[in-house]
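If you scroll down you'll find the structure; I have some questions about it.
All protein chains but one are shown at their positions in the complex.
Each chain carries a letter (A, B, C, D and E) given by its place in the written order, and its residues are counted from 1.
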Amino acid sequence: MLTDMPLDQLRTHRSAHRDPEGLVDFWDSTLAQARAAGGDVVVVPQPTPLTSVDVYDVTFPGFDGQPVRAWLRVPAGAVAAAEASGRGLPTVVQFVGYGGGRGEPADDLLFASCGFAHLHVDTRGQGSTWSRGTTPDLGTADPLSHSPQFPGVMTRGITSPETSYYRRLFTDAARAVDAARTLAVVDSARVAVYGGSQGGAMAIAAGALVPDVGAVVAHVPFLCDIRRAMTITDADPFHELVRYLAVHRDEVDAVHRTLDHIDGVGFARRGRAPARFTAALMDAVVPPSGPFAAHAEWGGADASVHKEIEVWPYNGHEGGGSVDEVAAVEFFRRHLG
Amino acid sequence: MLTDMPLDQLRTHRSAHRDPEGLVDFWDSTLAQARAAGGDVVVVPQPTPLTSVDVYDVTFPGFDGQPVRAWLRVPAGAVAAAEASGRGLPTVVQFVGYGGGRGEPADDLLFASCGFAHLHVDTRGQGSTWSRGTTPDLGTADPLSHSPQFPGVMTRGITSPETSYYRRLFTDAARAVDAARTLAVVDSARVAVYGGSQGGAMAIAAGALVPDVGAVVAHVPFLCDIRRAMTITDADPFHELVRYLAVHRDEVDAVHRTLDHIDGVGFARRGRAPARFTAALMDAVVPPSGPFAAHAEWGGADASVHKEIEVWPYNGHEGGGSVDEVAAVEFFRRHLG
Amino acid sequence: MLTDMPLDQLRTHRSAHRDPEGLVDFWDSTLAQARAAGGDVVVVPQPTPLTSVDVYDVTFPGFDGQPVRAWLRVPAGAVAAAEASGRGLPTVVQFVGYGGGRGEPADDLLFASCGFAHLHVDTRGQGSTWSRGTTPDLGTADPLSHSPQFPGVMTRGITSPETSYYRRLFTDAARAVDAARTLAVVDSARVAVYGGSQGGAMAIAAGALVPDVGAVVAHVPFLCDIRRAMTITDADPFHELVRYLAVHRDEVDAVHRTLDHIDGVGFARRGRAPARFTAALMDAVVPPSGPFAAHAEWGGADASVHKEIEVWPYNGHEGGGSVDEVAAVEFFRRHLG
Amino acid sequence: MLTDMPLDQLRTHRSAHRDPEGLVDFWDSTLAQARAAGGDVVVVPQPTPLTSVDVYDVTFPGFDGQPVRAWLRVPAGAVAAAEASGRGLPTVVQFVGYGGGRGEPADDLLFASCGFAHLHVDTRGQGSTWSRGTTPDLGTADPLSHSPQFPGVMTRGITSPETSYYRRLFTDAARAVDAARTLAVVDSARVAVYGGSQGGAMAIAAGALVPDVGAVVAHVPFLCDIRRAMTITDADPFHELVRYLAVHRDEVDAVHRTLDHIDGVGFARRGRAPARFTAALMDAVVPPSGPFAAHAEWGGADASVHKEIEVWPYNGHEGGGSVDEVAAVEFFRRHLG
Amino acid sequence: MLTDMPLDQLRTHRSAHRDPEGLVDFWDSTLAQARAAGGDVVVVPQPTPLTSVDVYDVTFPGFDGQPVRAWLRVPAGAVAAAEASGRGLPTVVQFVGYGGGRGEPADDLLFASCGFAHLHVDTRGQGSTWSRGTTPDLGTADPLSHSPQFPGVMTRGITSPETSYYRRLFTDAARAVDAARTLAVVDSARVAVYGGSQGGAMAIAAGALVPDVGAVVAHVPFLCDIRRAMTITDADPFHELVRYLAVHRDEVDAVHRTLDHIDGVGFARRGRAPARFTAALMDAVVPPSGPFAAHAEWGGADASVHKEIEVWPYNGHEGGGSVDEVAAVEFFRRHLG
Partner (left out) sequence: MLTDMPLDQLRTHRSAHRDPEGLVDFWDSTLAQARAAGGDVVVVPQPTPLTSVDVYDVTFPGFDGQPVRAWLRVPAGAVAAAEASGRGLPTVVQFVGYGGGRGEPADDLLFASCGFAHLHVDTRGQGSTWSRGTTPDLGTADPLSHSPQFPGVMTRGITSPETSYYRRLFTDAARAVDAARTLAVVDSARVAVYGGSQGGAMAIAAGALVPDVGAVVAHVPFLCDIRRAMTITDADPFHELVRYLAVHRDEVDAVHRTLDHIDGVGFARRGRAPARFTAALMDAVVPPSGPFAAHAEWGGADASVHKEIEVWPYNGHEGGGSVDEVAAVEFFRRHLG
């Protein structure tokens, strides 16, 4: 059944989300601080049985310079070729859905098999529910970033934007783009960000924080119009917020304020890259009004920004599955040049 | 929790399955009839965005010559190279789990990215639950092959071995090997069969029916020691058999007889290729005594046959996931030469 | 809780269903082809322990002349009496709900115990979920009628109206009326069609395709306003359609077109017999807007057609249960004369 | 899956149940008191649309003379015929499963359609879950018979045998036989007791308390070897006992003592009529060791007593369904003469 | 997710409940009859390990004079002190949620630890689901008060207001206030009624039937706007009513009439004491429109009556939990003087 408004209403729906005061400064200073923290991008060849794809184990500095892991997959020999030619490849920086990590080296071969460099970014503190990750979430110096949380990371440090888990994760996302651009195999002018669900939220955030990325694809993106989503679905991970507030009844205002700082609708207004969204009308995990709201706001007042939204009428959170992945490849080819 | 015996008991467990009279003849004549029916292997290039892998849409003659679809994925340019050199590639013929089909052209790039030719075989009449398929299940001339079935294909034609759905599907599996061997890009001496769950059952059957295949890998194989499985799990698809017999109470003996003809334990005794199995101790869909029973019988009385079983102590039906896939690549490299 | 609109809105609700072009021809030619295929109605006495009811095992030609089974139950001695007198009995042709078959000979004694001849029609390819059936679904010559289906028959051959399972089943329903009328024990002028859920959909279809039936009773009829139902319930079997389209994303338009050919709302417009419907306000399997829509359309523009709808405010899909069955007997007495 | 021991173990299993001291006296005095309370059997014709079966609304004195309702169904005209001839019919007294009542007048026509008189007995205080009943459970003068109960009647008055709900219900069952025998249409020498689940438990109890009944058929009988059942299933209604004792932790011994007074194993030892039981190996509501235990004890030390047990290997609590009903008719024909 | 209207709509929502004719007389005569039946309030010291709180086991006359149990908890020595001083304590009479009883003597120490006398009233016939009770529900002389019920007490005697379970329970609630006022340790002028869920419904009823109580606190009160609740939730215990009517289809009007006699909205119009309500926007057991409706009606036309409602936006039926309990203490301190 439909989990949200019918399609015709979704097409004209606008979110009630309002950017909190200081939102832009909050993110700009966070990202500036991360960049200031420095740190090296370390790239180590990773043995695999693959012959047409080379894999590297990458460590790059994320939030506050903390080390974040990723897999870099490229067509076989591409690194040496780029170093020799000085010409990098069009590149996809991919973020992962809730609970997952970067997975195994030989997973997810699509982008490299299509000629892209593919930086598959680990998810701090997650990576133990469905795909393996190894990046710790070191938190901040503020003990509140380690405060009691409902199981899952949604509510880690949720009492303030500064200590919120997603401040760290979204900064990792932006810094992943920075890291990619340091690599010879990457053509800095042709870097796209990509992901589904939480990975879609990260793609939106990275697209807003690094507005000169070449393209953004966000499949059924999570964390858009969060306050509305909390009232219309009982599915995790949105519901983790509800469960937390059911115990921490005195923190409703504080949590609302934090959520308003990490909402994809707010990020979308800052995005300028060509962007593709998907939404699924029977998605109970990410009700489609969230992706539609992000799509509606993308580009803010700039009507020249290219954006599109694909609608899956009979799908749940899987959306278009690998059909969407191939469509993303084609979108990247079209928009990265 | 454990879904079956503890590991130490599994290691010495032997199935109570007894081969029904005429089992070998039943399968030999079925396969002979399919081969006699003839039919062409049609290979059509399939457009994809891939650059390092070429994909072809294959139609080959399966049971009774009926057309079965598959994707052929090979390293880019491999077909022309093989035609030029006369030397084919080591090849993996892959079968799919219950409810799935061959999926999308650009899915499952591992084997081709490791230098194999990869024939990914569709599943007749399935392919509508989790991955897309397009091959019809035309049945036999006997109307009983179209008789009332509990939802799912487990009980289609179940009243006799001749009309049973799995007679057709396992014949398709054997004929897929035949079809692969007709292709220039395939090195006939180095063809392996591979699959998980129902795909594992098909790999076992193909390995028994085409005993000169080069290697067999069956992950958490379904349909081994079926009668036992029916009494120890309520999970589909084994439970479809129970639900059918709960309505067709007068067909218990007939259904038992059919099941005895399609049981992987019976096939395993005929296998001679090097074989690798996996089992998961918390697998409720395929309780591990089935895979262990198939492993125990593999090779029959021939002690020289190489066989091994990987055990996942804390996994369910996902078993080793993509870790197992990479291990399969390595097993094929080791045993296909 | 209510599963659909409140009662006052249901009373004025009209379906958005639009008949596809050629709908009438599609069904007329299908039925004409079935009638042209011919085939005998075979009636064999069935031993039972009953003393006041005689049971016969009937085989009649359905879709394309394919054999369909049924039980014929009549008051003891009625067949001989009718043959002697030349006067048949008022007759109820009953169709069965999803997953069920004609059941056991001595089941469902109500109609015969009330003096009716009772033809209890089997359901091709079903009859393995809750009541036993034995009629195969032979499909058509077109392989698409055997294409991959989501478990259950809803999506069998769903890619075109011609290959759709329900084309065959609804034709069986109309042909069951034809078959009944060939029997001496049946008064051809007093044949009613009857069923609940899928059986109700079949009664509506038969009532439309054989418009001179004497009466129609459809309890909580399935398959009315299908497209709406798919968006407001997650219960099977409507949900089987959703699950199929979640995998076969490219077939949405084709499936919509097929559904528009089998929708009970379209059939209802052709009905002219006195008709009784029921609907249950807490029915999640058949949300009540479907039955109400069929009721609203019944008789088309002909205001003289008698129609009524019984509403069960606190029931689910069981509706009025055996209370409704007795009400059906009384409706038939009133309207069959 | 199997819900209890494998079949070979069930065949030799004996219950650990021990009859509590005074068990025979407890039931004999209870029944004597009920008989002493007297009360009339009132028989009122019930209008229905049936033509081959006549239905009467019966009220008879049950426990302590309290009024209990039943439907009497007989072949049309049988009452007048019996009154004229002085010869009654073989008779089936049927009891109903947990939560149900006698249902509607025109339900359950099998026995009357086979030439039996059929007394379908209501269930005091139940009849609101799946089939309608109207008999109140007036309890006893002891307030403990109205004490707090877990939802459902299992624990009503459970703190002592005297106040237990099942003391009253089983007495109703025995008194139903007495009532039937007062009717002209009933042949007192040919009265059988019959039921499934709770109805099977009542049939066993009535067969023990009125040992000269002509036959007993108990399908998947509930309440046999209760203490064992409580430890091997979480399904209601056995689980109601567990839930009650989880709150009334201080009443374990008292409840055990009550259960020992109502256990079907204790009753079975007193039975002498030919008896037929069924058990289903996948029955989670009534695990099969209970029915097997009752079967093993039936007839006590008297080896001449005929008894049999039908086993359904792949069924749950539905057991043989209407196949069992027809088998019961045949058993009654064989054993009532 | 929200289980009912959004908050802004709840704030202006008014129930469609209409008081049935004779409602006031019905309750006045019921209460008068209970008071006329007389009966003693018996107070027995209860041994516990507590040192700062004394507990007494109280039996008082409830509906029709039937004995009802309660715990009386007071600050240590308070009874002797009150007897010596002639000055009683402010007092909280507490009622319990569905399925529970008065629990254990040393449970629920808050009120006595805050200096109140605390009469914790048992729930007739319940007390076996989550907290222990011992009070029988003796019913009335009318057998209909013992008629078949759906499991749980919601539908006990539901066919008429006179025989309804809640007539008895609400009378117990009012008589508990009467009983408290007979005790020296209680200051009759400062007695409050208090409870959550069903206990909240009882507090509302007692506050209406004994309008000179000093204060009323009803947390997420059950049984307000019952007819609406039945259509918007499937959660028990409201759903017990639906399940009963699904079987007793002929009693819909009678049950509606009974429900109209026990609806908290009707009671609320008679309340005059200062009242505090809570509602939880994600409460599926008691959708918030019920508590809001009761709050809206409280005090009837008397605008001087103090009333307030606390809203928990992210809680389910637990509402504010112990935070609400402390708020109740503060409300009582403020309003009892």
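Here, contacts are C-beta pairs under 8 Å (C-beta built on N, C-alpha and C of every residue); 3 or more make two chains touch, one makes a residue touch a chain.
Note that the structure is predicted; figures quoted are calculated from it, not measured.
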Among the chains presented, those that the missing one touches: A, B, D, E
Listed residues A:Ser147, A:Ser160, A:Ser188 or A:Thr231, member touching the removed chain: A:Ser147
Residue, one of D:Leu138, D:Val213 or D:Met230, that touches the chain absent here: D:Met230
Among A:Tyr56, A:Trp71 or A:Tyr244, the residue in touch with the chain that has been omitted: A:Tyr244
Sole contact to the chain not displayed, among A:Ser52, A:Gln126 or A:Asn315: A:Gln126
Absent chain, residues of chain A that touch it: 99, 101, 123-139, 143-153, 155, 243-244, 247-248
Residues from chain B at the interface with the omitted partner, ascending: 1-2, 6, 281-282, 312-316, 318, 320, 323
Footprint left on chain D by the chain that the document does not show: 230-234, 241-242, 245-246, 249, 252
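Assume only the chains that are shown with their structure count from here on.
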Option reproducing the contacts of A-E, where over half of them reappear, out of D-E, B-C or A-C: A-C
Between B-C and C-E, the pair joined by more C-beta contacts: B-C
Interface sides of chain B and chain D: same vs different residues, half threshold: different
Chain centre separation in whole Å, for chain E relative to chain B (CA means): 64
Distance between chain centroids, defined by C-alpha means - chain A, chain B (Å): 38
Residues of chain D whose C-beta touches two or more other chains: 323
